[in-house]
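Sharing a structure with you now.
The complex appears here without one of its protein chains, the remainder shown in place.
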Amino acid sequence: MSGQLIINGIVNASLIAPPAIAFSLLFGILRFPNFAIGAYVTVGAFIAYALNVGAGMPMWVAGLGAMAGTAVVVWLSDVLVFKPMRGHTPVTLLVVSIALALIIEHVIRLFYGADVRGFDLPLERPIKFAGLRITGEQIDIIVMTIVIGIAIHLLLQYTRIGKAMRATADNETLAEVRGINTSYVIAFTWFICGALFGLTGVFAGLDLVIEPLVGWYLTIPIFAAAILGGIGSPYGAMLGALLVGLAEELTVLVLPSSYKIGVGFVIIAVLLLIRPHGLLGQPEIKK
Amino acid sequence: MSAYLISMATFVGFFMILALALNLQWGMTGMVNFGIAGFYALGAYTSGLLSVKLGWPVGITIAMSCVTGLIAGGLVALLSMRLREDYLAIVTLGFGEIVRLIALNEDQITEGPRGLKIDARPFADMFDRETYPLVYLGLVAAAVAVVFVIVECIRRSPMGRTLRAIREDDVVAEVLGKNVLRHRVQVFALGGAFMGLAGALYAHYVQNISPEVFMPMVAIFIWMSVIVGGAGNNWGLLLGAGVVMTILEGSRFMGDFIDFLDAEQLSAIRIIVIGVLLIAILRVRPRGLIPEPKFSFATSTTQQERQPSTENAK
Partner (left out) sequence: MAEDLLEAENVCVGYGRGDIVHGVDVSVSAGRIATIIGPNGAGKSTMIKTIAGVLTRREGSIRIDGREIGGKPASEIARCGVAYVPQEANVFRQLTVTENLQMGSWIEPKEFDDRYEKVCALFPILKERAKVRAGNLSGGQRQMVAFGMALMVEPKVLLLDEPSAGLSPAMVEQMFDIIKQVNKTGIAVLMVEQNAMQALKISDHGYVMAAGQVAMSAPASELLDSSEVSELYLGTRQ
């Protein structure tokens, strides 16, 4: 029983990790929690659905299309909404991001209604061993998340643009002064994050269902993972995702599974009380 | 039609109380609350359950709703005293969702998604069915008036000045010797009590409460009301609550003219309109349509006004 829960937890963590990394990267630039991330994930799920079921494309093409499409939508949300408002207070931006989330969710409802959908995929038998079950799709999700985690690490640590991303998130003014075209770096960051949200939408469609609120249900676990890992720290976000993913599944042992979405909140609340800067995060000097 | 207008006005009243409470917490003190739906639900279920399960008189159950709101508000504020405002947003949102989850899942007590039926209504036996909605509207209006007077008195009092100091910069307020924590907890608790009151009034009005009403979206409507009206400005947000409700409800009539959209699409369009308006207002007038009147001390050097000349750095 609990072995199965650990497998479920790892799958869950693989779903949360990419958007938690993206959320962390964005936070470095935006300095406020962007509540629209769930809506971005939903966009990814529906683009993949439209390409896979609507246009009959193979799943991997639909997945790449969803990443590209979501990256554009996410980048546009910066150009149209957030960029013109940079410098407003974090609370104003936070309200704006919630409003944006509502707009995106309801635009999707306008076209697709509230029905629950799934990709057009052949049904596969789950793989069973020692009484545990895991589907092929779940294995794909885990493997791809690990690959993404390593790729983001290499990008941030060893490439020129990756270092510029870190520098810009760290101190935008100084980055600009050193000759880095920060608006280009920021746009690039939005694209990368958009692709990660799009990919998460595909994962959510594979492992959960496709519906207008699918991303919203992931928002809080994503926040929890990012805060747990120390907001603004992509590596922490990966660790945070693992802990939140496992915690969500293991609570089933003590609470009805319908309380699962409350777990993220409880983790956030407890964590903020004992370590306001997250597990790996560093204290930020309040200006 | 007039019955419809009375009902709409009653709902505007609930919104006004919630908006006044949020204005106290956020507009005047700078404390973010995205768990409005949670306090609203807590009030509704407290009064509803005490009246249904224990048969307490309505007056007392409504008072108890204020008390639970007060306690919950105080606890949330105490828990999050060290948090930055954006973290407080997450914690309060979480509070709201957990209240909703409990209402949804503990169905032996709350009846869960089936909805809790509440028979008791204040003064119900003194009036006939025709005039009662008007009486209830009067009751809600009286509640709005009381809350308004309290909030407005606080705003004009020395405490209001302290609260604004906390909002602008709590470090400065602390240095000035104002007990920031105590004030924050007091204000958040009082706001919670008002939201509980609104919930109780709502519960006995609709007489059937279910968790799906208390989605986080409620918070957005109230934020919208406060922002439209101008944060910190109590008169403005009464107008704001009216405007938001009119957009929400008024667009129902669009259905008569636009017949190629179904009800669900229309409701989606309503929310999209609200969202776009909210962003547009925040972008053009970040201090609301009717900004807070200026006070003698430094409110003029807020971040937004300092912004223009540093744009080049961004």
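Note that the chains take the letters A and B in the order they are written out, and that residue 1 is the start of every chain.
The working rule: a residue touches a chain if its C-beta (ideal position, glycine included) is under 8 Å from a C-beta of that chain, and two chains touch if they have at least 3 such contacts.
Predicted, not measured: the structure shown is a model, and the values here were computed from it.
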| item | value |
| --- | --- |
| Given A:61, A:174, A:255 or A:270, the one touching the chain that is not displayed | A:174 |
| Contacting the left-out chain in the complete assembly, out of A:164, A:202, A:239 or A:252 | A:164 |
| Residues in chain A touching the chain absent from view | 160, 163-164, 166-167, 169-171, 173-182, 282 |
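We take it that only the chains that are shown with their structure count from here on.
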| item | value |
| --- | --- |
| Residue ranges of chain A touching chain B (in the complex, touch as defined) | 32-33, 81, 84-92, 94-96, 98-100, 102-103, 105-107, 109-110, 113-114, 172-173, 176, 182-183, 220, 223, 227, 256, 258-259, 261-262, 264-266, 268-269, 272-273, 276, 286 |
| Chain A partner contacts - residues on chain B that touch it in the complex | 26, 32, 34, 79-80, 82-87, 89-91, 93-95, 97-98, 101, 104-105, 171, 217, 220, 223, 227, 264-265, 268-269, 271-272, 274-276, 278-279, 282-283, 286, 303-304, 307, 310-311, 313-314 |
